[in-house]
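Heads up, one of the protein chains got dropped from this complex, but the rest are sitting where they should.
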Amino acid sequence: MKALVYHGAGKRAWEEKPKPIIKAPTDAIIKISKTTICGTDLHIMKGDVATVTDGRILGHEGVGIVETIGEGVSSFHAGDKVLISCITACGKCDYCKKGMYSHCENGGWILGNMIDGTQAEYVRIPFADTSLYHISDAINDEAWVMLSDILPTGFECGVLNGQVKPGDTIAIVGAGPIGLAVLLTAQFYSPAEIIMIDVDDNRLEVAKKFGATKVLNSSDGKAVENVMKMTNKKGVDAAIEAVGIPATFDICQGIVGAGGHIANIGVHGKSVNLHLETLWSQNITLTTRLVDTVSTPMLLKVVQSGKLQPQQLVTHRFKLDQIMKAYDTFGNAAKERALKVVLTA
Amino acid sequence: MKALVYHGAGKRAWEEKPKPIIKAPTDAIIKISKTTICGTDLHIMKGDVATVTDGRILGHEGVGIVETIGEGVSSFHAGDKVLISCITACGKCDYCKKGMYSHCENGGWILGNMIDGTQAEYVRIPFADTSLYHISDAINDEAWVMLSDILPTGFECGVLNGQVKPGDTIAIVGAGPIGLAVLLTAQFYSPAEIIMIDVDDNRLEVAKKFGATKVLNSSDGKAVENVMKMTNKKGVDAAIEAVGIPATFDICQGIVGAGGHIANIGVHGKSVNLHLETLWSQNITLTTRLVDTVSTPMLLKVVQSGKLQPQQLVTHRFKLDQIMKAYDTFGNAAKERALKVVLTA
Amino acid sequence: MKALVYHGAGKRAWEEKPKPIIKAPTDAIIKISKTTICGTDLHIMKGDVATVTDGRILGHEGVGIVETIGEGVSSFHAGDKVLISCITACGKCDYCKKGMYSHCENGGWILGNMIDGTQAEYVRIPFADTSLYHISDAINDEAWVMLSDILPTGFECGVLNGQVKPGDTIAIVGAGPIGLAVLLTAQFYSPAEIIMIDVDDNRLEVAKKFGATKVLNSSDGKAVENVMKMTNKKGVDAAIEAVGIPATFDICQGIVGAGGHIANIGVHGKSVNLHLETLWSQNITLTTRLVDTVSTPMLLKVVQSGKLQPQQLVTHRFKLDQIMKAYDTFGNAAKERALKVVLTA
Partner (left out) sequence: MKALVYHGAGKRAWEEKPKPIIKAPTDAIIKISKTTICGTDLHIMKGDVATVTDGRILGHEGVGIVETIGEGVSSFHAGDKVLISCITACGKCDYCKKGMYSHCENGGWILGNMIDGTQAEYVRIPFADTSLYHISDAINDEAWVMLSDILPTGFECGVLNGQVKPGDTIAIVGAGPIGLAVLLTAQFYSPAEIIMIDVDDNRLEVAKKFGATKVLNSSDGKAVENVMKMTNKKGVDAAIEAVGIPATFDICQGIVGAGGHIANIGVHGKSVNLHLETLWSQNITLTTRLVDTVSTPMLLKVVQSGKLQPQQLVTHRFKLDQIMKAYDTFGNAAKERALKVVLTA
């Protein structure tokens, strides 16, 4: 089969690889229908993710059709249409029992990382019963593929951890795909104000269409000052960090109100300076999280009900065998005005 | 009347001051029976708390007898025995309605700070109905005075924010009075292991008597290593910071397990380096809090029931007019093996 | 002044009464701009509420302008535009401190019950600082008056107690004003399905417009059967009772799924038969509640933000001095197709 293979920092190829086979009775082999590229895949391509080695097939998102199952798989059968979760969960370890699949002792984020991933014609999914989800044909597949990673990540790490409530004033720092996924799913809880902060006016325009009540271009370095003005110096109930650098984290700690939340989603490459000398008495809660995908069953219901159309995040579409070009487009997201790119087999 | 008065960094005196009078209909005047000295008072004496100015009577803890009440006070009457909360709550502002009395728009921590405090023969308590509590004679007054500040602080900022649960493994960094208050109140929730960390062997001995299942002297710089060994490399469910310096905060971020909590209590004078480059994916929750004293009614019930004897925190006793000497003793806590000192009028 | 006065079961009059005066320093006198009639007022008129005696001015809902304040009132001043809460909260008793204003030891539901109410030109509001709310002119007063009782009642007793979550399937039994208030506020949490059940097709039509995804006329006695069909025999996540009779309670216990909630709002005149012989193993949660109006600050924010337009509940409008006629209309709600009637001074 053909697959997108990592060959060290900066090197990737769309090349022939052996079709995966069942290795454990709990495995399933999925024929990919649609996949996408994640910001994390770009991190990997920079050589920043040490666990990814030469020869690895990338990708941890996708929808497809079950091709074969191991004899221990009982919830899925050949021909079933499925959503692949970016997190593999064994369902038996202490972390899985607590619903913290991200730290599954036998899984976690392994697809396109420790084992071959979804940017291929076929993929092997371990612990299929607890890592796949049934999906229907009634909904656009582009919607479903957003549920592999980006929607649960925005929702769990941003919205749930930020404890967004009806009537809240929240700010989302970063209007990329993850920040926009936060924006879409924050509206499940009816905050009164959603302030979107980014340096890219195009993305802020998109944010407005997706439900932001205010947008703020932070290029002028005055984001904190502006948000404090907007909130009568009270600050926000939740500041959600969706970038992963000290500057955006600083905005969050500058705008969080007393009793408020900082929900970090960004993948940080270095430490940040936490201002405990002022925050110690501000009754704040700061959270970090690798997505657990425990909210996937709920998200499936909401998408199925038509209340959420995550396909609106898709800006570019390619055939699966054009994935080399799709990477180029996604790698120049700002210039290309790209949010999510979808690859169809 | 006599009172302990602040006269700038390093200067204090036990001197004559006018007896306080009712200024607002919601005030009460309390004749102090017992008071104590807080670590915060030592901070003030160093000149570190800018809001405290020359001439201020210090102290934010105490029990006493109601002397007079304003005409708007309905829950207390002259002669009532009362506990004074370190936090003054108006009961009407948005923060009070949310139970966040620490940020009361008309109160908060003002006693011995913005207004005269409890280290005196009499004190004026604003918003008496929502800032005083009835207490009985059945219990030792030394127990009650621990409920003005130290017990609710340890409980709310450490135990509640650390979400201590039955079966948990927790670590408390700092075995001073606040850390020991955490130790006492953490046991309300039956954690399986309580690891107490400090540099003072005497305090660690006390911690053992108070219920710590393990103690660790961190002078060797190996606290993180040792805790990770004790926990099979899993780290702790809650790491509670009860000192307020970068070194102890670092221990906390080094030992918190995936899915765990860092509950900061310490008053920090400078920022800390937060290792988001590793913590971003560890699903941790970090909290800060100035005590709200919303748990005071519960603590009163538990002390009344005999299940908690906070008077065991008291190591030294003085007459109120010996308070200058009491400050000397408390200021040399390690050498004097002092935890809490109680002053009796 | 003129007021609507109760004179025993079935007897009411719009008659002259003395204008109320400040009796306690925490009182305020409000000049009523708008008020409304509650289902509870009809109960009172039937003689069903023993605490209401001859001569009582009815009404517990309204917006108005502060006329005078007692000297202990600090958050409101003459001329302020205010929302009157149906629940009077002293802000100081144990229940108020817990946010359970409904059981305030000095207040609770007293307006138009134990003391004179809002269906008058003026009303005295005890504990004004904690029982009134500032409102702006930017929003239609008909919206605000829905926040005195009906919106917080639907939200707290139905939605919060029913723990409505994104993706849930919920059923609301009773499409009267309270049931419709549940319908509006349940959408704060984005349930996937909202099934509205009533015997009146007109009200079910209204429910559809207000966001019900399915409606069910239960006149045929097959509501349980039909809901079980709609839910693949799983039952609903929350069954919300908004009528107050055994038959509607029975629908709720018949359709609640394993792990689900029955949230009772209805004012019941007699006991119900609870089927513990089947429910004991179904992991259900059944709640009752007299509204606390703790959610009023949040509801004010949501209405202010424009995300909720509760004025859509208003079907009939009268001048305040036409209140005798308004009672007739509201008393024949089904025939008149009346939901809420608003009286304007």
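Each chain carries a letter (A, B and C) given by its place in the written order, and its residues are counted from 1.
Convention: a residue touches a chain if its C-beta (ideal position, glycine included) is under 8 Å from a C-beta of that chain, and two chains touch if they have at least 3 such contacts.
Just so you know, these numbers come straight off a predicted model, no measurement behind them.
Shown chains touched by the hidden one, complex as a whole: A, B, C.
When you scan A:Lys23, A:Lys92 or A:Lys270 for touch with the missing chain, the hit is A:Lys92. Checked against the hidden chain, the listed residues C:Ile32, C:Ile195 or C:Leu286 yield one contact partner: C:Leu286. From the options C:His77, C:Lys229 or C:His275, the residue with contact to the unseen chain in the full assembly is C:His275.
For chain C, the list of residues touching the undisplayed chain reads 95, 98, 100, 102-103, 244, 249, 258-259, 264, 266-277, 279-290, 292.
Where chain B meets the missing chain, the touching residues are 165-167, 187-190, 192-193, 213, 297-299, 301-302, 304-305, 307.
For chain A, the residues touching the absent chain in the complete assembly are 25-26, 71-72, 74-75, 91-94, 97, 99, 129-130, 294, 297.
The criterion applied here is as follows: only the chains that are shown with their structure count from here on.
The centroid of the Cα atoms in chain A and the matching centroid in chain B are 41 Å apart.
Chain centres here are Cα means. That of chain B falls 42 Å from that of chain C.
Within chain C, residues 297 each touch two or more of the remaining chains.
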